[in-house]
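As you look at this complex, bear in mind that one protein chain is not there, while each of the others sits in place.
A, B and C are the chain letters, set down in written order, and residue numbers restart from 1 in every chain.
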Amino acid sequence: MKRTPTVGEVLQAKGVSRRGFLKYCATTASILALPPSMIPRIAEAIENARRPSVIWLSFQECTGCTESLTRSASPTVEGLIFDAISLDYHHTLQAAAGDQAEAARHAAMEENDGGYLVLVDGSIPLGNPGFSTIAGISNVDMLKETVAGAAAVVSIGSCAAFGGIPGADPNPTGAVSVGELVTDKPVINVPGCPPIPMVMTAVLTQFLTFGTLPELDKLGRPLAFYGKTIHDRCYRRPFYEQGKFAESFDDKGAKAGWCLFKLGCKGPMTYNACATTKWNSGTSFPIESGHPCLGCSEPGFWDLGGFYEPLSTGNFDSGEKLAGAAVAGVALGVAAAAAGRRRQAKFTKEG
Amino acid sequence: MDLLEFARGPALQVAAYILVAGTIWRLVGIILLKEKPEFSEPRARGGLGAALKVIYTRSFTADPFKPATLYPKILAYVMHIGLFMVVFLFVPHIMFFEGFLGFDWPGLPNSIIFFGGVAAIVSGFALLVRRLTHPVLRLISNFDDYFSWFITMLPLATGLLIPVRLGVRYETLLAIHIITVAALLIWLPFGKLGHTFLVFVTRGTTGMVFERRGAKT
Amino acid sequence: MTTVDGRHEIDREAERLAYKPPEVRHDKQGDMGSEERINKAMHHFVKNFNSQTASYLDGCLHCGMCADACHFHVRTDDPRYTPIWKIELFKRTYKRQVGPFAFFYRLFGLKRQVTIEDLEEWQHLLYDSCTVCGRCSLVCPMGIDIAGLVSMARHGMFKAGLIPHELHEVAKRAAETGSPLGITPDKFEDRLEWMADEHDVEIPLNVEQADVLAVMSSIEIQKYPESMAATAKILNAAGESWTFRTDGFEATNFGMLSGNPEWQKEATMKLIDAAIKIGAKLVVLPECGHAYMAMRWMGANMYGKPLPFKVMHISEYMADALNTGKIKVKKLDKSLTYHDPCQVSRRGGATQAARDVIKHLGVDFREMEFGGDYNWCCGGGGGVVTITRADPLRHRVFKLKMDQVEATEADELVSSCANCRQSFDDSQQHFGWDYTMGSLMEMVAENLEERKS
Partner (left out) sequence: MTSLEGIQAAAFPFHGNVRPILNEVTHALDRLLETGEATVIDLAGLPFGPGELEYLEASLGTGELSATLDALGTSCIRETAFPGVWWLEHRNALDEVVGRYLEITRTPEILSSQEADIVAGRARLGDQLGN
């Protein structure tokens, strides 16, 4: 087994100064959502960290997650992390294809048995193995085979994490999440449609720097990013508190940047870091562009009522059943009154 | 189906059916009992006008009773106004109503709503303490009184906890809140909370009976 | 031994006209077992429920505010005297038997069956400690007429034979002789003649056709006979075609007070029949509170259709006659306060009449604090004044009234109810109080200006 260089060595070889390294560590702390006071520890950890092997599997997905990651416009610093990892299999990105690619995967698995990371985007169809295959291997089989020797699995995107759009009602392919199939390895969910690139890199960075997996919430998501709701960190929150709401997409409130709750914003129930991390190299996030949060990082977001239905709306049926209830009420009332009158008549007769 | 879906869907629906059916059941069950004939020559006009008058005037305490009933009256007012604010003037609630009424009305800022909710809870607890300690109330209170108190306070408390969170997820809290509301709606027609609609009947009845006598109402 | 000897002696020396305290109390009437009493009570509770009472009994919030309006509770702090608690059994029976959810109450046993011990305890609450004054009905935030419910609950108690000894005796005598004090038509005639001589006033009796039928309360006939003369003076001065009738003179209604609708109807029908017989256009009721309730507001309901004549309390009649100039009174130079009979003012709606009369008298009128509709009751209404065992409680309650009267510092005190008057007299004697209750009607009669012919 060849000796992989430490990250410190990689950087030194690239002629990066200590100041540059400090800058890199500060940025890493930012990515990991760690306080700046942690920078010295990060520096120490990174200097001695070794490149892990990463296998990326893509199942029922749209490649949006990969796009999100590769289009992430901070190649230099975050790119360093990818320099620092060994992405040994990614059928969209790698030059090799077919048997060659599969051979690369098997080689990486053997070489790093028990220590590699598996990244998955896309959900896995259980309805019929033929719904989605790679090199003739069904998604389930490939996942099981690849995960067997992994240190951990990272589900990238809502499809891998929760079933996502393939798993939406009526779920024709019987799509399931990675977590539903992999139960004997740590599974880290990085949901979002797509997930924030920085969150993906953060998980890798933590694994790389500290060799540990991040602290997770109940849904297996890194708490550092999914610990608070969009609503909690939304810059429009004060408008919510003041009761100022946009009523439509082109009214005064919308133009004045008021809260989008009434337009169906799912911010209050969506745990993600968009409001602070933002998108497109920190340009903005959907609410900042005037659109309510869809809640894409939440399980079943596609089926949670209409995107533009306010969160506090009840799911009522038509008025017909209510009218039915009213009629039933009248019937019961008439029956009760009749019973009461009968008793009165009976008691009157008995004296 | 997760908890929130259950709360917003079947739980609320069933609660709404029971609320509507129970309310009508109780009202019809009362109204269709035998009528009391009234042949005496009226001194003044009774009728609907008198009913409406007393429905309004009985909202205020007559001067002679003010000193003795001041404390519970203030508490009751604070609780009812607080409840009203929270239920009908909190914007997400207005949207809830808009969802099936089809129209909305202006709400109040959350800070004021929060204040109203806290005031309602505080006065609710003060009323409970009074019920538990006042000899008259201890004697005349029954299960209905305590249960109705509990089931009214629950949605208030769970609602106020949503922004506080206490480590529980928003949608879980929201679901619990909605379920407590459903419980309240289910109980409302049957126990003393029925006063939300019976108050119009009792006050109205007294208005019609005593106004036509020209007597004090 | 549960049957009661009706021949108790009237205590003519007492300040109020009642039977002497019985040596052996018989607070249970009739020969019924407990089971039968419970059934009777329940059946006759149930008979009374209508949509109006149902809404009242369903609407109570248990807020307890009625306690603060009730003189019995205010003076004793005994929670059992909370007005709504007094009808607890009535309410419980409603919920179990007739209410919209009665089925569930019975199915799950949610409201305990009423027991004989309950009923015995509630006799004290429904009779001794409630004057049906209706002050509680005004404080209730739900607008429940609690006093009206007490009256109805008494029906069940009467049928179960569970009413206080003296009240039963009085009511029974009223039913048997036509007067609670055993005043026969002959005796009435005697006393009218005596008053006609004494006051040199013409008192028409048994006129065949008259516009106005005047009636009296036995309390007046027996204890305040001047009332008869005063009534005559006023009606004569007004130039009315009027008469007393020996076949219909008793205005009190102990059937109503004790809770026996049959006796109540009998007493009411006597007056109605007499009035119809003479073709009366108006029945003038005497200074008696409950007589006003019985005839003015319940009379037509007993009759089953609208009455073919008008009904007025004497204070209303006087106010009307003074306002229209039919009679005139001299101005008096003194200060006066007025005690409102609950059934005439608060519950009867004739509060203003007495004040109109007083205005014509030109006195320095001192309204009691929260007088009129919110007046404290004398403590003797609703039959309470007849119940000797309730005396200590009634006296205790009267303290409120004394304070209210004394605060006015008025020279004189009048009312327009003979029952209030006798309960004042009794309490005055008990406390050695300075104020003597007078009659508004007598005050008017004494100060009538001669009609210019």
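Basically, contacts are C-beta pairs under 8 Å (C-beta built on N, C-alpha and C of every residue); 3 or more make two chains touch, one makes a residue touch a chain.
Just so you know, these numbers come straight off a predicted model, no measurement behind them.
Student: Shown chains touched by the missing chain?
Tutor: Touch partners of the hidden chain, whole complex considered, are A.
Student: Tell me which of A:S30, A:Q94 or A:T133 is the one touching the absent chain.
Tutor: In the full complex, the listed residue that touches the missing chain is A:S30.
Student: If I consider the whole complex, including the chain that's not displayed, which of A:L119, A:I156 or A:A275 touches that chain?
Tutor: That would be A:A275, which touches the missing chain.
Student: If you put the missing chain back, which residues of chain A would it touch?
Tutor: 16-20, 22-24, 26-27, 29-30, 33, 35-37, 73-77, 233-238, 250, 255-257, 275-277, 281-282, 284, 288, 290
Keep this in mind: only the chains that are shown with their structure count from here on.
Student: Using the average of all C-alpha atoms in each chain as its centre, how far is it in Å between chain B and chain C?
Tutor: Centres of chain B and chain C (C-alpha means) sit 38 Å apart.
Student: Determine the centre-to-centre distance between chain A and chain C, using the mean Cα coordinates as centres, and give it in whole Å.
Tutor: 80
Student: Where in chain C do residues touch at least two different other chains?
Tutor: Chain C, residues with two or more chain partners: 49, 54, 98-101.
Student: Which residue numbers or ranges of chain B touch two or more of the other chains?
Tutor: If we look for residues of chain B contacting two or more partner chains, we find 25-26, 28-34.
Student: Flag every residue of chain C that touches chain B in the complex, lowest number first.
Tutor: 49-56, 58-65, 67-69, 73-74, 77, 79-80, 82, 84-85, 88, 98-101, 137-145, 296-301, 303-307, 310-311, 345-351, 370, 372-374
Student: Can you list the chain A residues touching chain C in their complex?
Tutor: Residues in contact with chain C: 332-333, 336-337, 339-340, 343-344, 347-348, 350-351.
Student: Of all residues in chain A, which touch chain B in the complex?
Tutor: Touch list, chain A to chain B: 218, 229, 231, 240-243, 245, 261-262, 268-269, 271, 299-300, 304-305, 309-317, 319, 321-322, 324-326, 328-330, 332-334, 336-338, 340-341, 344.
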